[in-house]
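The structure's right below; bear with me while I get my questions together.
The complex is shown incomplete by one protein chain, all other protein chains being positioned as in the whole.
And now, chain A:
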Amino acid sequence: MKKILIANRAEIARRIIRTCNRLGIETVAIHSEADGDLPYVSEATEAVLIGPNPVVQSYLQIEKIVEEAKKRGVDAIHPGYGLLSENADFARKVAEAGMTFIGPSSDIIEKMGDKIESRRTMIQAGVPVVPGTEEGVTTLEEALQEAAGIGYPLMLKASAGGGGIGMVRCESEQALTQQFVSVKNRAKAYFGDDVVYLEKFIADARHIEVQIFGDHHGNVVHLYERNCSVQRRNQKVIEESPSPDLPQDVRERLYEAALQAGKAVNYTNAGTVEFIVDPNNEFYFLEMNTRLQVEHPVTEEVTGLDLVEWQLTVADGGELPPQDSIQTKGHAIEYRVYAEDPKTFFPSPGTLEKLQWGEGARIETGYEEGNQVTPFYDPMISKVIIHGTDRIDALSKSQTFFDHVTIEGVKTNIPLFKEFIRSEEFISGDYATAVLPEWMEKTKEEHTL
């Protein structure tokens, strides 16, 4: 592999360029009009203006991206995360154009992207799955009938959904009736597919996922787990590895189930098997993400590996190392710094007038001081990853770090981190997915956000 095009933007584009530079691989960056001044554009070997600001007119322009890649003689395309990273049509077109798609095959993406199909596949493979409907539900009458069998509360979800979009918790028949058409409409608008299904709601659950990798020689390995239970609006905010408060035998059963899931679909490249774990440590498969994830640095910090390099190696036909050669050391925590109001979570686009990070953390950011954080894309401006000898050390380093960060020009969730990481709820390590909203509600009179 001599030259790759990165079909993405900002932080992840910059991250991929860094590994490519180290390996002597040339890079082609694509960018919209709004992103022309971001650092990744000048850091790539070549840059192409792909279109206007809305993603549908730029970063989601499949034909145009493939055409540019061919014109520039690239060997492979890295999709990053989000955008086209789990678009089977894109993966297929890249392969048809004679280039390598750095990710799994289009068939795997298709199978795992359809949540109903992926649930069915995992049931057949013997992986525990959240109880729910085995087919999509098309009418409200059908949904109410199925729901009576599953019981309330339950989750109404879009089969093609992701990123916390297209899923709603329903407490009762009345709530399901109210939400049914709305979720179908949102699913259609966001994912082009209005198929929905029902899943039992598992109370007080932790969101724990296992990083896996597969190669083209039939090997599948796991790279341990990440706890992603600190969320707002069903989207991750803080991730850590290893997961605190998880018995070792449960941890090992999770790895086994993740490998079982990967082997069931002959998985290749980087993937993540997401589970929910209930208070009794019973776990259930949620979904498989067929890409590198935002939180991959957590795994990199504890394993000492470069997962982007692994992706390139596997895509190029290389073989994975044996499972027992992959070890972990210490504890890592990742914080997603969003340009948003720390209290309301409302977006806060603007100019980064000041951006001073300080020492003691790995910073993965797509922005520099003076850049615009525009309203067109995701609010994430940076990831802060802190590694410690153990969780106490990582927490202590986190507290010191956030006390010395200065960001001006946009609101961020850093004030929230400063208070939350000192809370008993987070420090205990014994927390479920509702921890952040519950803590905010409990402390609303006290905090100074």
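Everything that follows uses one rule, which is that contacts are C-beta pairs under 8 Å (C-beta built on N, C-alpha and C of every residue); 3 or more make two chains touch, one makes a residue touch a chain; residues count from 1.
The rule is short, and it goes like this: contacts and distances are computed from a predicted model.
Asks: Given the choices "TldD protein", "NADH-quinone oxidoreductase subunit K", "Acetyl-CoA carboxylase biotin carboxyl carrier protein subunit" or "4-azaleucine resistance transporter AzlC", state the protein name listed in UniProt for the chain not shown.
Replies: Matching the unshown chain against "TldD protein", "NADH-quinone oxidoreductase subunit K", "Acetyl-CoA carboxylase biotin carboxyl carrier protein subunit" or "4-azaleucine resistance transporter AzlC" yields "Acetyl-CoA carboxylase biotin carboxyl carrier protein subunit".
Asks: Just name the one of A:39, A:330 or A:349 that touches the chain not displayed here.
Replies: A:349
Asks: Of A:11, A:35 or A:378, which one is in contact with the hidden chain?
Replies: A:378
Asks: In the complete assembly, which of A:54, A:279 or A:317 touches the absent chain?
Replies: A:54
Asks: Footprint of the hidden chain on chain A, which residues?
Replies: Considering the whole complex, chain A reaches the absent chain at 54, 339-340, 346-349, 374-379.
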